[in-house]
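What you see is the complex with one protein chain gone and the rest in place.
Moving on, here comes chain A:
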Amino acid sequence: MSFRALWIITHEKGEQATICFSRRYPTVELRAKAYAGENYVAVPEDTAILCPLLTELGLTDPDKAFMVARDDCARSQHSPALELRLEGRDGGVLWPLLTMAQGGLILACLPLVEAPLEPRPPLPSLASVSLGLSFLEGLQIFLSGTTGKLELEALASKLALLPTVLLQVCPLGTPRDTPQVGVTAPPGPAGSQKQPAWKPGLHRGRAMVNVAVSETVRSMQYGSPTMQDQWDVYGTVTCKCEVEGVLPNVMVTLSLPPNGSPLQDVLVHPCVTSLDSSILTASSVDDADGSSFSGPYKFPFSPPLEPFRLCSYTSQVPVPPILGSYQLKEGSHLGVTLSLKLHESVRNSFEYCEAQLPFFNRGPLSNVDVKVSSGQLEVSKEKSMLVWVLGQKFPKSREVSLGGSMSFSEQLSGPTDPLCTGLTAYVKLCFRVPDLTLSGCSVDQHSVQVYSSAKPRITTSRELVSSEYYIWNCTGDAPVSSGLAVL
């Protein structure tokens, strides 16, 4: 349950790749050698790792259309573990290399295989693999924060901290934790109660608990008799608890409205102390499980110091919040109509709401003659997209429409997309509604129980945001977004 080596690599679209951090664990290597026997392949020096790794990730030679080493169709690309073919004829194959690539950052980790390498053991039989995946995820958050955006200066300062962090979490190759973004609190006086290893210090000061429920809605609407519309909702409950004590007890209760459909796929943070089996029963995998449990969902836990995701869930809501219909008509001009209807159960109070109508594989917009019934229409700077800003409210009828025609100049080429050709086009909706959840899930301020001497200040909040909310043109072919709907 250890790692043989770790690497951090930065690159710009596969070029100028450099290893900006690496760490090898020679004592783990010793074990790797003993387990692998004659199939042992040593971890190569840093100079020899870069090229095979980038090849495996498909990042080498961007100007070459096809290279067997990179693009071979029989290469198994479906596994999270890469096979690195090391250079030189007796270079051998390094397996299983776990990587995580985001933006210009590649994190890689070589877990120890505690079994003979021949025949190759299945990945789930290797303990170190999940440790590696979890460690890389932690490392990623440590280096670039939860937003995932990479800033070089911030990265450099994080990298400078890394040796110290690794000494704490993984000094000899066996991790005891994932890298944490410095939560520093003085350790409490050793009392009779054992302090959790995930809580390095104690909170002192005013007590407060904040619980935020955030739901994300995704949708694919086709407006077609052959293709079923799709939508789903997933939610997360984030907590920040500043409560005194070594292991203070807090209980958060999620409740659903009387006719609400049960929360599915509930996943909880490891600090939750116990779970009722009925909470876990509902699953999105089987469509009608007949579970009638609809809360309350009780989560007793002892909070860590930092903000954390208490639980997440998915939910099947009966209707999408905004139903749309999009039609394009090709002629001398491109005719466009779009109508949107806000469902009556949704609170008509947005923080923002806009519809984006991008046009790919055509020239820039030259002539736009489009009217909207409400809100304002803008043309993006690149002249390749209409942006319909709907603002904070739908009109009383809860229906808005857009209609007109436009033309494109032929000379210059605009943005391209291989999926959206011809009349295959979409509208993307972006909105956020504060103080609302589609599933109806909520946390009552008074239901949050804190078993502690000081009475804490308790705040709760709710929100609904959209993500991947698409309305496809019903006169063109639209790609299938879920096999489930087709079968």
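A few notes on this one:
Just so it is clear, a contact is a pair of C-beta atoms (placed from the backbone, for glycine too) under 8 Å apart; a residue touches a chain by one contact, two chains touch by 3 or more; residues count from 1.
Definition applied: contacts and distances are computed from a predicted model.
Missing chain, UniProt protein name: "AP-5 complex subunit beta-1", from among "AP-5 complex subunit beta-1", "DNA replication complex GINS protein PSF2", "Trafficking protein particle complex subunit BET3" or "Exosome non-catalytic core subunit rrp46". Note that of A:D71, A:E330, A:D369 or A:E382, the residue touching the chain absent from this view is A:D71.
If you put the hidden chain back, the residue from A:A17, A:L54, A:V129 or A:M385 that touches it is A:V129. Contact with the omitted chain, checked across A:S224, A:S284, A:S380 or A:T475, is made by A:S284.
Although one chain is not displayed, its contacts with chain A can still be listed: residues 1-2, 19, 22-24, 26-27, 29-31, 34-35, 45-47, 58, 62, 65-69, 71-75, 77-80, 88-90, 98-100, 114-116, 121-125, 127, 129-131, 133-137, 163-164, 167-168, 171-178, 186-187, 189-200, 216, 218, 234, 236, 265-270, 272-275, 277, 279-280, 283-286, 309, 312, 314, 361, 416, 418-419, 421, 468, 479-484, 486-487.
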